[in-house]
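Heads up, one of the protein chains got dropped from this complex, but the rest are sitting where they should.
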Amino acid sequence: MGSPAEHATVGGDLTPAAAPPSRAAGWAPRLAAGVRARGVVVIWLALVAFFSAWAGPAFFTLNNARLVADASATTAIFGAALGLCALAGALDLSVPGTAAVAGVVCAKLLADQVPTALAVFAAIGVGVVIGLVNAAAVELGLNPLATTIGMLTALSGIAALMSGNQPVLLSAAGNLNWLGNNHYLTIPAPVFVVAVIYVLGWLLLTKTYIGIRLLAVGGNADGARRIGVRAPAYRVLGFVLSGACAAIGGIVVAAVLSQASPTPDTNELFQALTAVALSGIALSGGRGSLPRVLFGALIIATLNSGLIIHGMAPAWATLATGILLVGALAIDQGTAKMLGFVRFRGTSSRRSG
Amino acid sequence: MLALTGIDVHFGAVRALSQVDFLLNAGEVVALVGDNGAGKSTLLSVMAGARRPTGGHISVDGTRHDFHGPRDAAAAGVQIVYQDLALVDAADIATNITLGREPRRRAPAGWLGLVDKKAMRRVAREQLAALEVSNVGAVTQPVEMLSGGQRQAVALARAAIRLGTDNARMLLLDEPTAALGYQQSRQVERFIVRTAASGVGVVIVTHDLPLCFEVANRIVVLNRGRKVADVERAAADVDHVVGWITGSREPQAGLA
Partner (left out) sequence: MTRMTSRSHAAAAALMLGAAAALAACSSSSTAGTTGSGTVSSTGASTQSQAAGKTIRLGFSPLSLSVPGLQSTANALKAAGQGAGMSVAVADPNFDVQTQVQQIEQWIQLKQVDAIWVIPIATAAIEPVIKQAQAAHIPILVDAVPAKAGYDGAAPGVSFQSTNFSQFGADLGSLLSKCVTARLGGSAAKVIYETDPSGQSSDADTNAALKAAVAKIPGASIVREVSVASQLAAQQSVASALQAVPGANAAISTNDESALGGMQAFQQAGKVMTKSCVIGGGTDAQALAAIKAGTIYAGVAFNFPQDVKNNVGEILAMAANPTAVGKVMTLPIDVIAPQ
């Protein structure tokens, strides 16, 4: 017990690169470890530095910081929706449909002069219900990917029916400027919404037993179930959270545009998926950090801003965005490999029948 | 304490278990042995509530129970450590050990579900120390970075927590030493003996005959889904046990 021989055995069982970095050859692995742990943040800072030099003086200004924060807000909200559900083990692609329906519901209620708070809560409630329907379908055994894509189509039809397939305008009386276009302490309102969602999400996932179990179910649903955690309940929670966040996103977009469009914004979905991918949340579930999705969203918005400010023609800008995103993912993978961080599963070479 | 009577498990035409009776008493260690495909893990799953038998019934302390799922079995006092350990790889040691029984902060933060991370880490360290595991390092490491033996220790610790509390009086271990080296196997042995000594009934499914003869009070042999022997360890002969496992020896009198 605690003998040097035992230590040697233990050390020999671990993959060599997982040994403490101070024993390793030098600063490179330590740097890689640092980058790996905070990959998205480092990449974002690198982008900021790059564009500050290359895109011109207009980039690195307070005003532009506000614009980038504002532009990343909607991506961040939808990214939170996707990320929370992914952490619980399912990919919810119906998010833009939920956003469209929630936006239309909120706008129509406001047009009927329902008090603002009530309209907003009702719309979020719609998101929760959609999440429950998604969860019910998945618990009945349907494949989550196919189910949520089907729901997306259904929801776009519902939004079209509810609105006559025309955008629902927000009037001056029933407006959402406080949510969309106003600034508080010079910070755009949507940024506050993002802050609230991410702080609550982070607290839930890291500090409560609910979050711990949600991650466990996402990581190893069968294992969690076998030790008595109610896996279905936490998967349902994942869908409910994504439905609610998607609804909030839809309401914020309606606030920003002063109208609710019934057409699901698949472009936003793609950006949100990219933000989630950049954050390292495994789409297979159970591992990853929610705050990193925020940096993923910032990366996308920073890219767009930098390329426009520099003046790159749109077609080239699209190509550059794609290349930079692949590059970011490659850096993430590269540092992972450099640390030899292969997921080490406890092996059981002999198994009984 | 735990009595299984006439357990059948059929998958279509395949008979994984046929008319198997099994008894477990408090403080007893029963080794469940047999060749591959004999049905050992299936029987364990039935005891843990993870699989419903197609025939037969289960009683705990004389009361009939119908386990609809693992939670029912846990409520009746059964804890199980699976061969694949059922750990959450991305989560750290402390989280895995306390999963399902996370210590909460005092009210009012506790009402919101906030956990006491310090307590989680302390409990984890205590459990690992009780298992004589001292070389794991920080309990904040993700379990996927641990060796097979260390992961086994974490899985055992997770079960051990519940043995002290809430009525858990039966522990099932599926191949507890399969992935372990010599030193670690001896640690697990001592854990089994200690646990039984505290009044818990332990069932171990294993290929490791020396382990059986070291710790078991009774040895039950399965062959192709049927119980072929149920002997006191003191009265058992290694060759006889091997013969029952391979089928070269006739089943005991009174058994199929």
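The chains carry the letters A and B, assigned in the order they are written, with residues numbered from 1 in each.
FYI, a contact is a pair of C-beta atoms (placed from the backbone, for glycine too) under 8 Å apart; a residue touches a chain by one contact, two chains touch by 3 or more.
Since the structure is predicted, the reported quantities are computational estimates derived from the model, not experimental observations.
Engineer: Quick check: which displayed chains does the absent chain contact?
Structural biologist: Even though it is not drawn, that chain still touches A.
Engineer: Consider the whole complex, including the chain that is not shown, and state which of A:127, A:167, A:219 or A:280 touches that chain.
Structural biologist: Once the missing chain is taken into account, the touching residue is A:167.
Engineer: In the whole complex, what residues of chain A lie against the chain that is missing from view?
Structural biologist: Chain A touches the chain not shown through residues 55-56, 58-59, 61, 63-64, 67, 70-71, 74, 129, 132-133, 135-137, 139-141, 153, 156-158, 160-162, 164-167, 169, 181, 221-222, 225, 231-232, 253, 256-259, 261, 263, 265, 267-268, 301, 304-305, 308-311, 313-315, 317-318.
Here is the rule we go by: only the chains that are shown with their structure count from here on.
Engineer: Over in the complex, which chain A residues touch chain B? Could you list them?
Structural biologist: 1-2, 6-7, 9-10, 13-14, 18, 207-210, 212-213, 215-216, 219-220, 222-230, 286-287, 343-353
Engineer: Considering the complex alone, what residue numbers of chain B touch chain A?
Structural biologist: Of all residues in chain B, those touching chain A are 34-41, 48, 50, 70-71, 74, 80, 82-91, 95, 99-100, 102, 104, 112-115, 117, 132, 134-135, 143-152, 158, 174-175, 178-179, 181, 183, 205-207.
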